[in-house]
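Heads up, one of the protein chains got dropped from this complex, but the rest are sitting where they should.
Naming follows writing order (A and B), and every chain is counted from residue 1.
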Amino acid sequence: MSNKLIDLQHITKAFDGNVVLDDLNLYIRENEFLTLLGPSGCGKTTTLRIMGGFETPDQGRVIFDGADITSLAPNKRQLNTVFQKYALFTHMTVADNIAFGLRIRKKTDAYIKDKIKYALKLVNLEGFENRTPDSLSGGQQQRIAIARAIVNEPKVLLLDEPLGALDLKLRQDMQYELIRLKNELGITFIYVTHDQEEALTMSDTIVVMNQGYIQQIGTPEDIYNEPQNAFVADFIGDSNIVNGMMIQDKLVEIFGVKYDCVDTGFGTNKPVDVVIRPEDVELISLPEDAQQGSEEYQNIVSRIMQFNHGFFEGTVSHIIFKGMHYEMEVQARGFEWLVLSTRMFPVGTRVLMSVDPFNIQIMHKPESEDEKAVSMDPEA
Amino acid sequence: MRKILSRIYLVFIFILLYAPIAVLIILSFNNSRTRAKWGGWTLSWYASMFRDDVIMAALGNTLLIAVLSALIATILGLMASISLLAMKRKNRNIVLSLLNIPMLNAEIVTGISLMLIFIAFGQFLSRWGYMIEFGFGTVLIGHITFNIPYTVLSIMPKLRQINISTYEAALDLGASRWLAFRKVIIPDIMPGVLSGFMLAFTLSLDDFVITHFTKGPGFDTLSTKIYTEVRKGIKPEMYALSTLLFVSVLILLLIFGRGRKKQQGALIIP
Partner (left out) sequence: MKKKWRIWLDGPYLIWTAAFIIIPLLMIVYFGLTDKTGAFTWSNILQMGTPERLKALFLSLLLSLIATAICLLMAYPLALILNNMKAGATGFITTIFIIPMWMNSLLRILAWQTLLERNGVINQLLGMMHLPKLYIINTPYAIALGMIYDFLPFMLLPIYNALQKIDVNVVNAAYDLGANRFQTFWKVIFPLSLPGVISGITMVFVPALTTFVISDFLGGSKVLLIGNVIEQQFTQVGNWNVGSGLSLVLMIFILISMAIMQHYDKDTGESTTTL
């Protein structure tokens, strides 16, 4: 797990003067499930194609197992790719598709026959040898594409949005299937997707990319719980990202209210971005007639103060039932908070909002121009 | 190395394709009645061609036949395309293979077969004292016949692409059937109709074989005129006229072709 299998050093790539990757550095360890995650145009597919050998970087080197393979042709590399939309050979049967790489390597017929059988079994498509790709469903074609790649026993399997064309249910099934395959084969998977859920489900390591830069590298838990900047926070799951002021270590002020938090080292009186996940906002409803300053009101406040320091008062402005939970919008201090809760608060309910100090994530404000760009809405 | 080789190859093909064109353009400026001799440069053929009644009549016939046959073929093709879309698969395949006949068959066979039907029909009518005269009408019928398949092939793909929901949406929003057809369907298929018309026009303009067998004596298009002149020598005015037509088409292509997608450009192939 410690070995650097692939090492991308100072990779820069531009298409027609458009810089797609800018001084990218990334290493991939042996036997890792690594996902390149980001919105379209972030450079993730280009990174994968550079590893596969379909693009040559303008600058930088690709080191594979200690050897420089930057300008090695794709057919000489010890890695195989599962392409977007499968790229099966439509003029061949399933068996011929799978045998393609083995025949190129002049393996014996008996060996090839065994391998086809083994690969089809591995992807749960036994008996499909003589079918043509056209006669298969999208999910089946995807499995054949995977089988075709893995029979060559590559050290690394590159997967370029392989589930993008499948419908939701099938996509979820295939996610588990891919994890199982990876464990059975014991090889490195490098996976490209724009689907954060897919990335969180399958990966050992996630690399979040935007506009040619790596935003954050970490485990799915790290990425979700400790986003390093507003872009990551916004791209992974839903977030409330608000302006704040770091008063001192472990104390942040949001909209004039001081909140306890656990972050340190930001200095004193420093403007910061504050990320609060919608499921981390705790709501307590106020009785309609509870006036600020009344006894009833004070009771509720003191109950909150036992656990958290700060709170806002707000009003529920919108609610949608989402099956497992309710998704609500709460107007408070001129900001529209997104809140998830298993309890229902009807529209118009006055609520007090508080957050566990542990669930308040503090981030530096973007400084350079590049980082500013990064904090833009990923949908844009 | 590969790049240099492919460049050289492209240039070779380019020369092969354009050498005859260059020859014809140069001949149109040749101050000599025969193409065998170079007599220096002149523009006189470009003036005298307009005074040559025979050439002007042939030009008139060619253009009239091209416009009319393209127009009628486009209308028939559009009607056929719409009904093809509504047909059962089996019937549609039969009609589509009928369409293929004039495209795949040899032109000489199509020409001969049309000639024979006109003769036979003429003999049939002669019993009542009527007759069929070979000329404008027969040539026009011939051109429409070989043009129809190309118009259908241009229109069909556009018709298939139509999202019937947009038509239904128009009805849903209160449009009458005819209004919905005019406002929703027509704009969608118009590019296909236009390229079908252009294709038919071009094919008709350049046709020789079908015209040759259906024209009868005394009626000529530019192509048949050239064919009969070959033995005695082509009039230099013919080079001048063809060069003029070629250049006008080129200019039209440059003006209209700019914004076009290359796919549509590829359709303007005679």
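Everything that follows uses one rule, which is that a contact is a pair of C-beta atoms (placed from the backbone, for glycine too) under 8 Å apart; a residue touches a chain by one contact, two chains touch by 3 or more.
What you see is a predicted model, and the numbers here were worked out from it, not measured in a lab.
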item	value
Identified contact with the non-displayed chain, of B:Met49, B:Ala66 or B:Ile148	B:Ile148
Residue among A:Gly41, A:Gly60, A:Pro74 or A:Pro366 touching the omitted chain	A:Pro74
In subunit A, positions touching the absent partner	52-54, 73-77, 80-81, 83-85, 87-91, 100-101, 104-105, 132, 134, 148-149, 152
Missing-chain contacts mapped onto subunit B	6, 9-10, 13-14, 16-21, 23-24, 27, 35-36, 76-77, 79-80, 82-84, 86-87, 95, 98, 100-110, 112-117, 119-120, 141-142, 144-145, 148, 150, 153, 202, 206, 208-209, 212-213, 222-223, 226-227, 230, 234, 238-239, 242, 245-246, 249-250, 253, 257, 261-262, 265-266, 268-270
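Everything that follows uses one rule, which is that only the chains that are shown with their structure count from here on.
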item	value
Geometric centre distance via CA averages, subunit B-subunit A, whole Å	57
